[in-house]
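Removed: one protein chain of the complex. Kept in place: all other protein chains.
Each chain carries a letter (A and B) given by its place in the written order, and its residues are counted from 1.
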Amino acid sequence: MTEHPLLQVSDITKTYGGRIGCADVSFDLWPGEVMGIVGESGSGKSTLLSCMAGHLAPDSGRVIFDTRSDGPRDVLAMNEPERRMLARTDWAFVHQNPRDGLRMGVSAGGNVGERLMAVGARHYGSIREQAVDWLGRVEISSDRIDDRPRQFSGGMQQRLQIARNLVTGPRLVFMDEPTGGLDVSVQARLLDLLRGLVRQMGLSAVIVTHDLAVVRLLADRLMVMKDGRVVEQGLTDQVLDDPQHAYTQLLVSSVLQV
Amino acid sequence: MSDYNFAYLDEQTKRMIRRAILKGVAVPGYQVPFASREMPMPYGWGTGGVQVTAACLTPDDRLKVIDQGADDTTNAVSIRKFFQRTAAVAVTEHTGAATLIQTRHRIPERPLIAGQILVYQVPIPEPLRFLEPRETETRRMHALEDYGLMHVKLYEDIARNGAIATSYAYPVKVEGRYVMDPSPIPKFDNPKLSGTPALQLFGAGREQRIYAIPPFTKVVSLDFEDYPFEATKAPHPCDLCGDEGSYLDEVITDDRGGRMFVCSDTDHCASRQAEGHGGRLSTQGDAA
Partner (left out) sequence: MYVAVKGGERAIDNAHAFLAEERRGDPAVPDLSVAQIREQMALAVNRVMTEGSLYDPDLAALAIKQARGDLIEAIFLIRAYRTTLPRLGYSTPVDTGKMATTRRISATYKDLPGGQILGPTFDYTHRLIDFALAAEGDAPPAPQASPLGDVPRVTGFLDREGLIEEEPASDATPGDLTREPMELPADRALRLQALTRGDEGFILSLAYSSQRGFGRTHPFVGELRIGEVAVEMDISELGVAIEIGEITVTECETVNQFTGSKTQPPQFTRGYGLVFGQTERKAISMSLVDRALRWKELGEDDTGAPVQDQEFVLMHADNIQATGFLEHIKLPHYVDFQSELELVRRLRAGMTEAAE
């Protein structure tokens, strides 16, 4: 057993001019754990995710990741090459819009293979083999390997993005509204797939969403954000079934009305 | 042209270019920005190479200029004339006799020797340009050695065509660090980039970049283990000198589909003919 968390986030604050993006957010993520962050748009959940993933520099705070080689290190204090290396090996980022996470002009196989090549894979045959394997795992037929994502449906694009991210066996996955923009039946299939992959690979993940059904299915723990601050956190079932904060109660009840 | 300084450019400008060259030599394959000047020939016609040549020339040099391997193509003639006029240097068509060779699109067949300088004219110095159009981003990619995308391009080639579909300006990695564009030489010439005793300099005038491969530098063409780089050429011997191993131009000889293959390196071909070698269409020589 490891004795420290995979990710320790402490006191992250980010402001835009005078406005709060997110303030004083702290939490630990343990290996194999999935953390859900919910809130309405403007609650600061996406800002927080961007700060953790190194896409945005927070005003203050620390994001300590348990690296394979050097143990716990503050990601925010890393230099750019180190951060990029992390981003293409141990980390993965699934964007809400697959367009942001895929190369639309590159074939499905090339999309999946890019991370492998970025870390030094130089055998075409084995890159292709792994691409075929991963397309299968996200339920994309191997005869689509040379097609470009433009020719794929929204759900397929999102599954391809997931394959592209997971092919190097990352230990931590950030997901930003992974089911947003998909219709309900497609969402269900994707969630099912994601749950399977997370369990099989023992992935740790941070999922930002406004959709409580997503966290119900995927997240072990839950953080509820409002106006840039965490108003409630705990085990997912506990928070959803017995919400303490008035805002959480409102969120849960509004979902039930649907 | 006595109103102009030796080799056209003023001494201050030449010093500036030499500093860029030295930096390029110190960091092989790295594109050094330099303040390219307007030259009396158009951008894209060799202004980068001409400036590098002007900065390197001394009155004792013997200059050779080739375009497409030939000394007699119009652009080569024009550039050679320019330096005859502005620098009054000796010129030659013999690769072995030249101290400085300016080239467009070829490396001479005859191996270069220590003390020679080969100056390449470069249109687009950025090997990542057609994958990523933004200079700001490509410079960052070089700085971070973020070259995954380059292999994605090669992967796509193989996936679509069954082979790497880049036949010239084939990207190389220099001394294990920078990915570099060798200028639009045919990939047949790529192996000659590596380990040569001569100094290789690259000048891109419009794009304001100079880069270098110092003597005995390791230059590797990018490829996959199972799709290794191949230096290919037309599968023919030269019809004039019979050489089996030189790069060939295809010449259409009539409108009934007749064609012949001749060395693109005119000096190489002429030297071989002078030594008595012959090809399919020569009137003399040992081959018929």
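We adopt the following convention: a contact is a pair of C-beta atoms (placed from the backbone, for glycine too) under 8 Å apart; a residue touches a chain by one contact, two chains touch by 3 or more.
What you see is a predicted model, and the numbers here were worked out from it, not measured in a lab.
Checked against the full complex, the candidates B:Ile21, B:Ala55 or B:Ala76 give a single residue touching the omitted chain, namely B:Ala76.
Against the chain not displayed here, chain B makes contact via residues 4-5, 8-10, 12-13, 33-40, 42-45, 47, 67-70, 72-78, 81, 104-106, 123, 134-136, 161-163, 165, 167-169, 184-188, 206, 208, 232-234, 239-240, 247-251, 253, 260, 262, 264, 266, 269, 281-283.
Following the convention adopted for this analysis, only the chains that are shown with their structure count from here on.
Within the complex formed with chain B, the residues of chain A that make contact are 80-81, 84, 88, 103, 106-107, 109-110, 113-115, 117-119, 122-125, 127-128, 145-146.
Interface residues of chain B, counted against chain A in their complex, comprise 144-149, 151-152, 155-156, 158-160, 223-227.
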